[in-house]
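What you see is the complex with one protein chain gone and the rest in place.
Naming follows writing order (A and B), and every chain is counted from residue 1.
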Amino acid sequence: MQALGLDVLFKGSNLLRLLGGLGKALEISLIAVALSLILGVLFGVLMTFRNPVIRALSRIYLEIVRIMPQMVLLFLVFFGTTRVFGWDLNAEAASVIVFAFWGTAEMGDLVRGAIISVPKHQYESAFALGMTKSQTYFTIIIPQAIRQLIPLSINLITRMIKTTSLVMMIGVVEVLKVSQQIIEANRMTSPNAAFGIYLTVFVLYFIACWPFSILAKHLERKWSN
Amino acid sequence: MKKSIFVKALAILTATVLLIASFAGCAGNESGASNSTASTADKADSSTADVVYRTLDEIKSSGKIKIGVFSDKNPFGYVDENGKYQGYDVYFANRLVKDLGVDVEFVSTEAASRVEFLETGKVDIVLANFTVTDERAEKVDFALPYMNVALGVVSPDSRVIKSLDELKANDEVIVITGTTAETYLTEKYPNIKLQKYDTYANAKTALENGQAAAWANDNTEVIAYALQNKGYTVGIPELGSKDTIAPAVSKGNKTLLDWINSEIKTLGKENFFHADYEATLTGTYGKDYEEKLVVEGGKVN
Partner (left out) sequence: MANTLLKIENLTKSYDGNVILKDFNLSVRKGEVIVIIGPSGCGKSTLLRCINGLEAIQSGVIKLDDEIIDSKSKTITKLRQRVGMVFQSYDLFPHKTVLQNIILAPTLVQKRDKKEVAAEAEQLLDKVGLSDKKDSYPRQLSGGQKQRVAIVRALCMHPEVMLFDEVTAALDPEMVREVLDTMLELARQGSTMLIVTHEMEFAKAVSDRVIFLDNGEIIEEGAPQSFFNHPKTERAQKFLHTFEFEHIK
């Protein structure tokens, strides 16, 4: 225990604080994930349209998200909105916006790929049954695309959960920040604490992401019989 | 018909997304250019147009003050095992809060976001080991100092370096990339060979392996290092220009600034910062450096 610095974990309310930090990270990332999934599907559908204006605009959006580090986006949304519009967004809201902005783009790109991979005759047999374009999309194409998306979007979701550690830059204290606080507060008394604390954080992230893998496996199994 | 509504909904959605995106684009320009003096001037104009900060009276009547502190920089600002903020900066912050008669919300800040927090009025005061520099003073207003910082040089007891002149032609000095020490030595002592490391841990290993004659860093860092590691001595405790640490408020927040300044002067009468040092820093730096580090009553010796 001592060697791993795990004793530090049980000092005072340290463990509870770590769990609280995990809760904060999950709160932000899961709201952002939910928004990204919904908006990402719509954005993905939009990207499959042949309209050149829509294509150019979505291209620009995608490129902005790819080029801009999430850290820069966080600063822009949290501090930038105050500078430009005088809005006083709280740090959690700013974080959710940034991660949803990022997630929507990535999810949209995944959805676009999945939609394109649905065979053409699926559209045609839906049209031949008298279905409209939107009926075809929502009942035939998107449900099939979503099935293909599951593994990819699980990857995106877990990446989003892990990337939330950046929100410490705008003052949100999430699990990684709490772990740094604990390590620093004990750097004189338990110089080895870093190992034990980071190990704990690893386990916590694992516990947070594990249900998504389980869910993905469950859905894949359910849809494959 | 349905189809066109669907298309419209999607179009509105993208438009919104892109609006945010394009805003992000222009805001990006602004903060991206914030290092140049020209745009700093522009910003000063705009910030007088719409005030971002809260005056002393507004803070008092709201009953709560927001103070930006470090949450993982022991012993200046950190969080103890009970989740309470502690440290030299926090000790002072708690006194300010008490004398102001309000509640406090500590906001965990990072070195890179301290200026932004003040420029946007998201905190009222920053008390986060904030070194006063000319560049920063253009963007925020510093109050009177409450601590000294300088560079320091630590070296092995076998050959304590007491002056940079003692270094021989093939002696190398360790610095951490991006620190004041690196800038200072590169500028003032271009002949000294520097060994640069990205992290504290790597610099430490290099010194312990005898790869260099000495290690230059903030004096608080090298002093703490020498106290924790037997066989090393801070031969040069103060090097280069002496800088100070001070509270900072949003540019133009005169009422709050004046109040903090008068508070610092008043606290000097009771030797408050010495008490602060003894409560929070002796564990790390020992009693010997108290007079060197503490600035009492805002007066630098």
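Quick note on the criterion: contacts are C-beta pairs under 8 Å (C-beta built on N, C-alpha and C of every residue); 3 or more make two chains touch, one makes a residue touch a chain.
All figures in this text were calculated on a predicted structure; none of them were measured in a lab.
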Contact list for the unshown chain, restricted to visible chains: A
Hidden partner chain, touching residue among A:10, A:85 or A:223: A:223
Which of A:135, A:192 or A:213 contacts the chain that the document leaves out: A:135
Footprint left on subunit A by the chain that the document does not show: 119, 121-122, 124-132, 135, 139-140, 143-144, 147, 223, 225
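As a working rule, only the chains that are shown with their structure count from here on.
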Residues of subunit A that touch subunit B when the two form their complex: 8, 11-14, 17, 39, 42-43, 45-46, 49, 54, 57-58, 60-61, 64-65, 68, 72-73, 75-84, 86, 88, 97, 101, 104, 132-135, 137, 168-173, 177-178, 180-188
Of all residues in subunit B, those that touch subunit A in their complex: 2-3, 6-7, 9-11, 13-14, 17-18, 20-21, 23-28, 30-31, 43, 46, 50, 52, 68, 71-74, 78-83, 86, 107-110, 112-113, 116-117, 119-122, 228, 283-284
